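All protein chains but one are shown at their positions in the complex.
When the chains are written out, they are named A, B, C and D in that same order, and each has its own residue count from 1.
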Amino acid sequence: MNLLLDGLLVLALLWSAWRALASPDLARAVVLFIVFGLLMALAWARLNAPDIALAEAAIGAGLTGALLLDALGRLQPGTGAPAPESPAQPPANRAGRRWTGSVALVAGLLAAALAYALFQLPAPTVRLPEQVAANMAASGVDHPVTAVLLNFRGYDTLLEVAVLLIALIGLLTLGPAAGRPAAPGPANPLLKALARLLVPLMILSAGYLLWAGAHRPGGAFQAGALLAAAAVLLHLAQLLPAWASPGRLLRLGLAGGFLIFLGVAAALLAEGALLTYPPAQAGGLILLIEAGLTVSLGLILAGLFLLFAGAEERP
Amino acid sequence: MTGLEAPLALFLLVNLLAALVRAARGPTAADRMLAALLFGSTGVGMLLLLAYAGGGAPLVDAALVLALLAAIAGVAFAQRAWHRDREGGDDA
Amino acid sequence: MSAGLLYALAGVLLFALGLGGIVLLRHALRRILAFNVMGSGAFLVLVGLAQRDGGADPVPQAMVLTGIVVAVAATALALALLRRLPEDRP
Amino acid sequence: MNGLLDPLPWLILLPLAWASLAFLLGPGRGGRLALAGLAGQLALALWLARRLIEGGPVSHAVGGWGAPLGIDLYADGLSAVMLLLTQAVALPLAFYARAYFAQGAGQFWPLAGFLLAAMNALFLAADLFNLYVTLELLGLAAVGLVALGGGAEPSRAALRYLVVSLAASGAYLLGVALIYGSYGTVAIAPLTPLIAAQAPLAVGLAAGLMLLGLVAKSALFPFHFWLPPAHGGAPAPVSALLSALVVKAAFYLILRLWLGPFAPLTADWGWLPALAGAGAILWGSWQALRTPRLKQLVAWSTVAQLGYLFLIFPLFGLKEPALQAGTLQAVAHGLAKAAMFAAAGILLKATGRDAVDGLAGVAGRLPLTLFAFGLAGVTLMGLPPSAGFLAKWLLIDAALEQGLWPLVAIVLAGGLLAAAYVFRVLRQAFLLAPEAQQFHPVPRRLEWAAFGLAAASVLLGLRGVELMALLGIGVAP
Partner (left out) sequence: MLEALSALLLLAGAGFYLAGTVGLLRFPDVYARLHALTKADNLGLGLTVLGLALQADSLAAALKLLLIWPLALAASATVSHAIARRAAGLGLKPWRPEEKRP
């Protein structure tokens, strides 16, 4: 039974990915890619990785989908002309077809070699899950994934928040959108009602996820993604205008979480090494960092969608 | 734990795929947007069944998040498609 | 053939599909989709392989969480760059 | 060792701190903050070098957990030299950038700060997945910098650079996934004996994927197409940072993996990078000779000079001399290329045109800039007493010892071609200026920054001994 469910889910994943990349029409490609995101969330659920299922659902359906659809809206001018379809079919001329064939062959060979290699893998010599379980008591949290994310490999997470911040700074460097802003349609009253109903619940759920992160799947990323999704919904319902370049307070909000994390990391140097949480205060410090990260990640992820979105282009 | 959850999850997945193939191939743009509807209902249903088929309570949180966000993908698409339609043309 | 190994195989196929897509597809938005498919494939291999003998391993799961956030950041920046390109030749 | 007095974490935290504070201050601000930060980083790098010379390789267990569970930072001779190069190039470029971006640098300072933090983190990292995150941070910061110029062309170049960088990171990530699947850990220290003991096919494929991804990031010959538009189109301080430092990070990582964990796998594959390197030298120099635009010429010169770095791979029979040759070439090229791009930026600002044939009469107007361009050219050509000469000498010496004659021919040909495209610019500069040509005034500080870098690349040739001594620490013979 399980293998049948997993097998079918894998087939669905491959089909939706293939159709998304090979579909002639751009809009259908984006919709199928969003479906691929949903199927990935189910796959993570089957791989008993609930944290990732949560993150995939929150970021995949909520944010990446909205980002792609917004980009799609800008690409296809509303002038009735069908989208500049660049058909994904291989080009007509012979050289093009040979090139496509050879690349497909190389990719196929790579996949075959990797698949063959996967079956010969010996059992791994180092067993990290046992080590994580052994050190769980000193990590200050009860949920293993949060312990690894914030404590054992907290340095990865510090750099990763920097990656998110630098993506936003890259966005600011580019300034207002040159493409046609997605002119909002007529205000949809039902959408405003839905937004007023859902947004408070989303904020409550984000708080719940942040708090749950210490002892069960949840945490700053999923909570931040949920806050960002709430901001996206408000923007789509035209209750929240697009952001121009951020003022002093918004910049503090954007970089605040990262600065808190950096400050704690530097302060903990006195404990002997970077990010060495004293076991007694580890839980409290992690919660402080996660709270700061939730707010900042929510603002950054919302900023990735809202910055210069729909800003009228002043030529 | 009625032992029914896993087979029902499989049944839902079959439903989801059949509906997706139909929606993806649907001629008009509106048909394609039906795929967005499936998120809310079938996607959440599957996550709930998987939660009780051994996936554990956290999957219920995932279902809650998906239920909250299902509207966004659908509305973002409608908003974008709606914008296209005001000027009349369509790629149907 | 444990579930983990099955998903790792799916990950390998998705990776190859995404890599082929990045090289072959001409439209920039499609290349961004192909990159995300490739990234999801690599994540599936990371978790699937680590859990091929059953048992959830929190370390690769934390890595994939980090990877997903990095992928969203890269996708958002790529889409912002896409907005700057002239309409005719994306 | 109390963490507060350990230079390793501060080399990463300091740039992260001043970059995010520069972001807080708002667009265009943060120049002075950057200068202070970079001065501190240079001092830290020198302090680290001194500690290495006294006590050998230094490591720092982040979080206090130790290698397989936690992440380690590790510094040996190679990383110390690269750290010194990074800070030594970045500080003068910061002076240059403050004067160059007269009307406000937009987000230059936060982007540059995160870029430098990513480079320092990469030189100190000893964990494969941590290296993936630093590579992504480096890539996204570099793409942001390339797109700093604004406009359609830089955006297209930045998008192509981003797509190549993401594809390469994806391949690298799959390699890390396969290695974690095979051994259960991604920390380099415990991995090396594990891979030496038993390397199944999956680990071989993983090594291939990771090295291929890094080669694409370092713009080696078959994957060089994204570099000229990206580096050529960006503002001068950005092109200098990218060409001098960012591509070196990927080269350093290839070296670290090739000699470290993957040594048993890559033992007899040295000819492949050398072949690509030779192609890079010939193709890059040829394109540099033909391109009409000045900054494109310097960018193609980067593609060519990168080829030299990869010529050392077949010579790893004797690890010590080959490593010295490669590292010295990287340092010499870093300093010289930063000076050349800085000088090119001044020439472009002064003449208002990015064209080689628009440089007529520059020698009279901007003697110091042209002298800096010439000095940098001396290093690229490999004429004594420059560091470039010392690097090429070591390379030829090592090649002769192992009887690889074609390498010697390639090195000499590369030097001659470099001379050709450098003199192409100098010849233009000494022509008489047409009357219509009017020169915009250029702040003196710009010229002194460019001259300082060029002089350093030449004088380093005289003081190479300490660098070689530092490099030897921690490198198994």
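Things worth noting here:
The rule is simple: contacts are C-beta pairs under 8 Å (C-beta built on N, C-alpha and C of every residue); 3 or more make two chains touch, one makes a residue touch a chain.
Remember, it's a predicted structure, so these values are computed and weren't measured experimentally.
Every visible chain touched by the undisplayed chain in the complete complex is listed here: A, B.
Within the complete assembly, A:Leu197 is the residue of A:Leu197, A:Ala244 or A:Ala280 that touches the hidden chain.
The missing chain lies against subunit B, touching residues 1-2, 4-5, 8, 11-12, 15, 18-19, 22-23, 28-31, 33-34, 36-38, 40-42, 44-45, 48-49, 51-52, 57, 60, 63-64, 67-68, 70-71, 74-75, 78-79, 81-82, 85-86, 90, 92. Think of the hidden chain as still there; on subunit A it touches residues 188, 190-191, 194, 197-198, 201.
Simple rule for what comes next: only the chains that are shown with their structure count from here on.
A separation of 31 Å divides the Cα centre of subunit A from that of subunit D.
Taking the mean of the C-alpha atoms as each chain's centre, subunit B and subunit C sit 21 Å apart. Across the assembly, subunit A contributes residues 2, 46, 48, 51, 70, 72, 114, 118, 121, 124, 128, 132, 152-153, 156, 160, 163, 166-167, 170, 174, 178 that each touch 2 or more other chains.
Among the residues of subunit B, none is found touching two or more other chains. You'll find the chains touch as A-B, A-C, A-D, C-D. Across the interface of their complex, subunit C is touched by residues 129, 132-133, 136, 139-140, 143-144, 147, 152, 155-156, 158-159, 162-163, 166-167, 170-171, 173-174, 176-178, 180-182, 184 of subunit D.
Contacts from subunit D toward subunit A in the complex involve residues 2-4, 6, 9, 13, 16-17, 20, 23-24, 26-27, 60-65, 68-71, 73, 106-107, 110-111, 114, 117-118, 121, 129-130, 133-134, 136-137, 140-141, 143-144, 147-148, 150, 152, 155, 178, 181-185, 190, 194, 198, 200-202, 204-205.
Contact residues of subunit A toward subunit D in the complex are 113-114, 116-118, 120-122, 124-128, 131-132, 135, 151-156, 159-160, 162-163, 165-167, 169-170, 172-175, 178, 245, 248, 251-252, 254-255, 258-259, 262, 265-266, 268-277.
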